[in-house]
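Only one protein chain is missing from this complex, and each of the others stays in its spot.
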C-alpha cells in the first residue's frame, strides 16, 4: 500500500512541499497566506495574487466579539493548557450560517459563468441568476448585513484592490451587476456584504468554490489567537469569558 | 455589565481592530500573518518583523502526512460538508508532544535571559541552563529529530534570515551556544530542530512564550487546508483517508 | 437580560435538572442514557423506554477501528494531556457520510407517517415513499452495508427488543415493509443496516429526527474512551496511532 500525495514529504536532508524545497524556496520567500494558494493551486502565487489573497483574508479574520470568539474564550477558561482546543472550538461554528455565504456566493457565480453563452451580456446573466433563484425559493447570498447598512466598508475596499490588481473579472462583475438589479427591484440600497465580495474575488482568482470556506476558516484561526492572547493578558480576574459566564449564571431564569 | 476589549468593534460604518480602521488601514496593507502580530503586540509589525514572522510560520505550517493531517483527512471523510470540523480535528493534536517544544524552548530561553546578570557571558548562561535542566531531570527542548539528522534544513535557513533582518539576538544566541555545548558534551552532532529555532526567534521578536504555540496552531490551520483540498481533488475513490481506513480494516489483529 | 432554560440551575443547596432534584431524584435512579431522553423529552423515561434507548445506543457506540476512532488516537498521540481533545476529534467526523443516515431514515419515516392518510395501508405508504425518492433521485437511507451482507446482525436484534418492549410501531413497520419491497424490486437481499433500525426505533420512541444524530454522537463519545484507554495501556511503544503514522510515513509516494 502506498499513499500518494502532491503535498510533501520529508527526507533526511530536505523537506519538499508541492514540488518546492521548503527551506530553500519557500521560507523567507512567501507569506503565510500564500501557503493556502499553494495548497489549492499547487504553485506559488504571483505578487498580485499574493496581495489580493492577503487582502481578502485580512477582511474576514477578525470581527471582535462573535459567537466564534466567545466560544474560543469560554473554552480557554476551562482548558488554558490546551490553546489548540480553544482555537478549534472557535472554528467549529464556521458552518452554513455565517461562513457558508462565501461559498454559496462563489458557487452561484462560478456555475453561472460556466454556463454563460457567448451572446449573453453580464446584465442578462445577472437577471437570469436572480430570476432562477427566486423561482427556486433560494435567497441571494452575499446581500444584507445586520450592522453595516447600506454599505459594508470592506466591500468597496476589496473591489478597489481587485480592480487595481487585475482581479475584478467576470465573477465580480456579475455580482456587482446582480447587486444593482437587486437594489432596483427592491427600491432601496441593500448591503453587498464582505462575504459576497470575497466569494466573487476568490472566484476571479480561480479558486474552486468548494474551497472558499476553508480559506475563511484558516483566516479565522489567526484571528482567534488574538482573543486568547487577550484572555491571557487579562488574567482570570478580568477574563471576558469568566465575566460572561458569571453574568449568565446570575441571570438565568429556570422554568422546568 | 460591559465587556471590555482592545480587539475590535463594528459600528454601522466602520470596523475597528486594535485601534486601526480595518478597511482603511489593514485590508491591502498587511499580510495575514501580521494579524497574529497585531493580536499579541497590538501594533502593526515593521516590515522586517512581518518578513521574519512569515518565514517562521512557513517553516511549520506543512509537513506532508502527519498525525495531524491524517486526523483532518479522516474527519473530512465522514463530514465533507463541515470543512471547519476537519480543520479543527487536525489542530486538536497540537499538544505537548509535537507542538509543545516550541513553547518550552521559548519559556526556557525567556526565563534564562530574564534572570541573566550583567556579568554573565552567553557561554556561562548556556552552561547554567543545561546544568539546571540536567539536575531537574528535564530534557532540553528543541534538540533532536527523528528524520532530519544531523541538520534540520529549516534551522540554518531561519537563523540566516533572522541575522539578516536583525532578529538574531540574545535568545537565539543563547540557544545556539547551548547547542554547541550540548553537542560537545554528547560528543556528536545533535540536530537543533525547527521548533528550537522558532522558539528562539519568536523570543527575539519579543513574543511571550505562552503565545508561541498558538502561532504554530494558526499556521497549521493554513497547512491543513491543502490536505482537505487534496482529498477533494482525489475524490472518494482516491481518498487517502479512505485507503488508510480500509488498510487498517484489512490489517486488524483482534485479540480480546 | 434574562436567559431562560428548562435544563437546570444550581442554587446553594440544590441542583435542579428538568424539574428534578439532581441529587434526590436522578443520581442513583436513572442511567446515563436516560439523561439523553430527559434532555429531549423533559421527563424521565419509563423502564421500557430506558431499556430500548440503552439498547440502541449500545448498538452504535463501538465498531473497532474506524475513521473516527483512528482520528481520536492520532490526536491523543500529540496531546495526551488533553483527553477531551482526542474525544472531540473522534466526534468531528460524525457528519453526513456515516452518521447522517440515522437522521435521514428518521426524517423520511417521520414525514411519511405524518402525512399518511387513514385509508392508506403500510404497504401503500412504503410504495409511495420508495417511488417518491426514486423520482427525486434520492437514495434510500438505511439500506446496504460494506461488510454486513445480507444481514447486519444488530438490526434483527434491535427490532426483536423493540417488539418485546412495545416500540415496534408505525415507523419501524414502514421501514421493514420498505425493505421488503426494495429487496423484491432489486431481486436480491439487501442489508437493512443498523442506522435504519435505529432511525426507525427512535422515531417510534417519538424522538424528533433532528435530534437522532446527536444520540449517536453521545454514544460515540463513550466508545472513544475505550480507544484512548487502549492507547494508554499500550504505551507509546505499542501505540496504534504511532504505528499507523510510521507506516504512512514509510509508504508515502510523493509526486508534486
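Residue numbering begins at 1 within each chain, and the chains themselves are lettered A, B and C in the order written.
Everything below uses one rule, namely that a contact is a pair of C-beta atoms (placed from the backbone, for glycine too) under 8 Å apart; a residue touches a chain by one contact, two chains touch by 3 or more.
The structure displayed is predicted, hence computed values, not measured ones.
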Contact with the hidden chain (one of A:75, A:110 or A:234): A:75
Selected from A:55, A:92, A:178 or A:205 as touching the chain missing from the view: A:92
Absent-chain interface as seen on chain C, which is shown: 1, 3-15, 17-18, 22-24, 26-28, 30-33, 35-36, 38-40, 51, 54-55, 57-59, 61-65, 69, 82-85, 87-89, 91-95, 99, 147-149, 151, 153-154, 156-158, 161, 208, 210-211, 213-215, 217-219, 221-230, 232, 238, 240, 243-244, 247
Touch residues of chain B, complete complex, unshown partner: 1-9, 16, 18-20, 42, 79, 81-82, 84-85, 88, 92, 248, 251-256
Where the unshown chain meets chain A, residue by residue: 64-68, 70-71, 74-82, 85-86, 88-89, 92-99, 241, 244-245, 248-249, 252, 254
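Just so it is clear, only the chains that are shown with their structure count from here on.
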Shared interface numbering between chain C and chain A [over half = same, under half = different]: same
Chain B-chain C separation of Cα centroids, rounded to whole Å: 38
Intercentroid distance (Cα basis), chain C paired with chain A, Å: 32
Touching two or more other chains - residue numbers and ranges from chain B: 64-65, 82, 85, 88-89, 92-95, 99, 244
